[in-house]
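What follows is a short report on a single structure.
With one protein chain removed, the remaining protein chains of the complex are shown where they sit.
== subunit A ==
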Amino acid sequence: MPPLVTAVGLALFVTYATWRAFANSHYYAAPYVSPFYSPCLASNCQDMKGGADWPLFGSWWGLSPALLVLVFPLGFRLTCYYYRKAYYRGIWSSPPACAVAEPHAKYTGETRFPLILQNSHRYFFYLALVVAGILTYDAVLGFRDEHGNWGHMGLGTLVLLANIALIWAYTVSCHSCRHVIGGKLRHFSRHPVRYRLWGWVGTLTARHMLLAWSSLISVGVADFYVYLVSSGAFDDPRFF
């Protein structure tokens, strides 16, 4: 992907996500909750019937509750091996492209603070598993209607399902996941199940860039869909 396209794509998403994260409004339209605001960890959240509404931070938190949650997926994506390549090339020009001279006089890579913190990727991967689990729960709640009765499905349910499928695919295709599943083994022959899983994850890992962009777009689309429905700009079409 050309560096300019990468830089523009990331800038657009960061701009949109910053606006939505600080907005603190229009993030819930029963039964749909925006992935930016789930789980809600402060008590200043809107009531989300049966949703992931756990005010662990209590009432002292006065800013948008999204800020408490977004740090986890943000850290996961910021330290992701694909995104590192993307922003090192597209934004930091280190290098701008293969065999193209970089403009920096000095280079220490990921040997020193702060970039040595990129090694924390696996911890963000563990946290991303938790967040993906909660967003799966949110997607399942999309099968309830606005009164909490099961047996509902709207366009929003499909949007949340597509989003969570892509988020899981991106999370599982992570290089740290591939390592934890089986990459660290020396003898695959003694761990046939992990070897098979490692092979499957490797197939996904080869598409990590595609999944990174797809899930980034899908999470933005899911949030925007909830925003449109919540603000009354769009009526959620109901299938049953």
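Going forward, a residue touches a chain if its C-beta (ideal position, glycine included) is under 8 Å from a C-beta of that chain, and two chains touch if they have at least 3 such contacts; residues count from 1.
Just so it is clear, contacts and distances are computed from a predicted model.
Considering only "Succinate dehydrogenase subunit B", "Cell division protein FtsI", "TonB-dependent receptor" or "Sulfurtransferase", the record for the omitted chain gives "Succinate dehydrogenase subunit B", by its UniProt protein name.
Where subunit A meets the omitted chain, the residues involved are 81, 84-85, 88-89, 94-95, 98-102, 104, 106-111, 115-116, 119-122, 175-176, 178-179, 183-184, 186-189, 195, 205-206.
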